[in-house]
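Right, I'll just put the structure down here and ask away after.
Removed: one protein chain of the complex. Kept in place: all other protein chains.
Residue numbering begins at 1 within each chain, and the chains themselves are lettered A, B, C, D and E in the order written.
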Amino acid sequence: MKTAVYPGSFDPVTRGHLDVIKRSSKICDELIVAVIHNPNKKSMFELHERVAMIENSIKDLGNVKVDTFVGLLTDYVTSKNVNVIIKGLRAVTDFEYEFQMALMNKGICSEIETLFMMTSPEYSFLSSSLVKEVAVLGGRVNEFVTDYVYDQIMNKLGKGGEK
Amino acid sequence: MKTAVYPGSFDPVTRGHLDVIKRSSKICDELIVAVIHNPNKKSMFELHERVAMIENSIKDLGNVKVDTFVGLLTDYVTSKNVNVIIKGLRAVTDFEYEFQMALMNKGICSEIETLFMMTSPEYSFLSSSLVKEVAVLGGRVNEFVTDYVYDQIMNKLGKGGEK
Amino acid sequence: MKTAVYPGSFDPVTRGHLDVIKRSSKICDELIVAVIHNPNKKSMFELHERVAMIENSIKDLGNVKVDTFVGLLTDYVTSKNVNVIIKGLRAVTDFEYEFQMALMNKGICSEIETLFMMTSPEYSFLSSSLVKEVAVLGGRVNEFVTDYVYDQIMNKLGKGGEK
Amino acid sequence: MKTAVYPGSFDPVTRGHLDVIKRSSKICDELIVAVIHNPNKKSMFELHERVAMIENSIKDLGNVKVDTFVGLLTDYVTSKNVNVIIKGLRAVTDFEYEFQMALMNKGICSEIETLFMMTSPEYSFLSSSLVKEVAVLGGRVNEFVTDYVYDQIMNKLGKGGEK
Amino acid sequence: MKTAVYPGSFDPVTRGHLDVIKRSSKICDELIVAVIHNPNKKSMFELHERVAMIENSIKDLGNVKVDTFVGLLTDYVTSKNVNVIIKGLRAVTDFEYEFQMALMNKGICSEIETLFMMTSPEYSFLSSSLVKEVAVLGGRVNEFVTDYVYDQIMNKLGKGGEK
Partner (left out) sequence: MKTAVYPGSFDPVTRGHLDVIKRSSKICDELIVAVIHNPNKKSMFELHERVAMIENSIKDLGNVKVDTFVGLLTDYVTSKNVNVIIKGLRAVTDFEYEFQMALMNKGICSEIETLFMMTSPEYSFLSSSLVKEVAVLGGRVNEFVTDYVYDQIMNKLGKGGEK
């Protein structure tokens, strides 16, 4: 597998995402973490902030780079001459949705394969949405994200300096 | 089975819906495709457009007709003196939701039975939402809907003439 | 729907099965309850006993008859000039297995449709296997089967007369 | 188990919730029904109305009391010196979501245990959302809630006096 | 919750079981780990060996005791004047089966409640069957069971002394 794309919103990147990134990077020559820019969807972090948080977390991984895209994932993947998408799977709900997306993507472009990797059990409950929901309610989320991302969340919520 | 009702939003009708319509029409005397009019839910197509797209697709099916309804499905079905609802099933998420709805409908009107039919595997990933999502992002969806519906989607998105 | 086939082992027939039989009989002209004879599978009751227990339970249903078959379900259904199979669905495990069987049957004979009906919630946990397992361990299963079937189970277990 | 917390929106409380409350109250010394106050989420009933409807339904249960909370469930539970959360489970979708929440809560506060209780089969399809959806469409929901709650729904919908 | 019963085959007890035992013991006055003796089911370990392995693992838990039973779980639980069964849940397959059993048990004895506890994520894949399967094939299972249990497995497989 020369190059693979790991797409997502990463709003923000969690330790669950980083687990998939690290493990994926070991089985391909190059991994592109592709951050979706969806102008119609409200996010906590701006696109460049989401990119910065990932870049901060992957400094030690030589063969991983971060990119952004707008529009259809299959168009982006094709434009990069890549034919493999990597997705993390957590649970049945994930599975059903990802199954549907993988088949739809294959219907749109039959050359592209989606490969699924189980997230490690200790991150099986983690999602960006839950992290944000808990943080907004004042809960401590420092175990679920890196220190750098934690600081960004605190800043965004006007709680800079708390830990 | 004299008459059965196949309800849905059909915004727009997909090849997956048509698969269920065709197969259902063979096992009942009459099939009513009942398009839900929900004034509170935003749709891509107006009610009459959704009806027109279905009617265009079922011209060869003598015992299928299209109708619309507002309000409670069980009220509509009862008003038609029908006691069978047909639903397509794709996957587990569908199943759970449809299970809940079927039981709720039975709780409201115990005379009405809901029968489920598996969508054919080649359409198991298809949904109107996915078709719209892909089309809006510029993806080609012509394999997932009829030519007529495809043209309607392109017109709606201001891309008439593209193919 | 002229005629439909409701297949199963019915070893023995439970109130869950009877619920499906009663409700199905209302939406088709004739319902054939088809008892599978599988010489390689051990059953608690002989084929003729399983048939007798169903017949005893459906005396009031004029359009239901009981039949037996050996071999492939699709062959049996075709031989009867029927194109509809009815199955009860209880839960996700059922769903997955039945999904697979329905598609396989459609692969073997594309003319045959399988329709699924949710079992009523109060029987959603019932299965012949569970009834037998509980009865063998000395548990009371009289709420899960008809009185006649209960007596047959007690006789089979050498507990005739207990109630 | 000294005290347990049963949290929820209860907008409004259904017979399914009451089933869990009654059964839970028998296995702990005290049960606190904790109504979530989420200022960002639109509800049909005000917080005090939701509390009143529960209180009306539990008059006969001596060891159950109703409380409200805002913010993080784990913070609330800890503030009450409680370490057990009770949740009702209906189906797989519930299960996945509740699994994720239970693990997240345990990640936030490892002392708190979440215990799950199956809702009785006859309520397995019930949810506050479905009740509201059906009531808004003019369907009769009096079997799914208590008489008192039914009246409140009718009043809220400007249909007081109907039954 | 005065006393609860945690039933199982425990052939052998895994770290996943111990996780549930430890956490359950904190929320009830007494926990009875009830080892099923099923004469018709082949097990790797004799009943007394399975009991010994559990007893060795719970020495520090003052309010946990081990017992054995034969026959129906609900009969055993009733004979102990207990009305709460604790079960661990790992995944959807577990969920479906346990749901069915919990409802069946409630059908047999309506006074008994089954409470479910999620196994900790790091043990979410563990089962006695998998441990045995891997051990028989020569795989190292020492991370999945206690040292004492590991030695018993090695002895049973004629590999005593290996580590």
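In the analysis below, a residue touches a chain if its C-beta (ideal position, glycine included) is under 8 Å from a C-beta of that chain, and two chains touch if they have at least 3 such contacts.
Note that the coordinates shown come from a computational prediction; the quantities given were computed from them, not determined experimentally.
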{"item": "Chains in view that touch the one left out, judged over the entire complex", "value": "A, B, C, E"}
{"item": "Omitted-chain contact residue, chosen from E:109, E:130 or E:154", "value": "E:130"}
{"item": "Touch residues of chain B, complete complex, unshown partner", "value": "92, 121-125"}
{"item": "For chain C, the residues touching the chain missing from this view", "value": "71-72, 74-75, 92-93, 96-97, 99-104, 107-108"}
{"item": "Hidden partner chain, residues of chain A it touches", "value": "1, 23, 26-28, 83-84, 89, 92, 95-96, 99, 102-103, 106, 113-118, 120-121"}
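The rule is short, and it goes like this: only the chains that are shown with their structure count from here on.
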{"item": "Chain pair with more C-beta contacts, B-C versus A-B", "value": "B-C"}
{"item": "From chain A, the most remote chain by mean C-alpha position", "value": "C"}
{"item": "Centre-to-centre distance between chain C and chain A (centres being mean Cα positions), rounded to whole Å", "value": "48"}
{"item": "Inter-chain centre distance, chain A versus chain D - centres from mean C-alpha coordinates, in Å", "value": "34"}
{"item": "Contacts with 2+ other chains: residues of chain D", "value": "92-93, 96, 99, 102-103, 121, 124-125"}
{"item": "Pairs of chains in contact (touch as defined earlier), listed by label", "value": "A-B, A-D, A-E, B-C, B-D, C-D, C-E, D-E"}
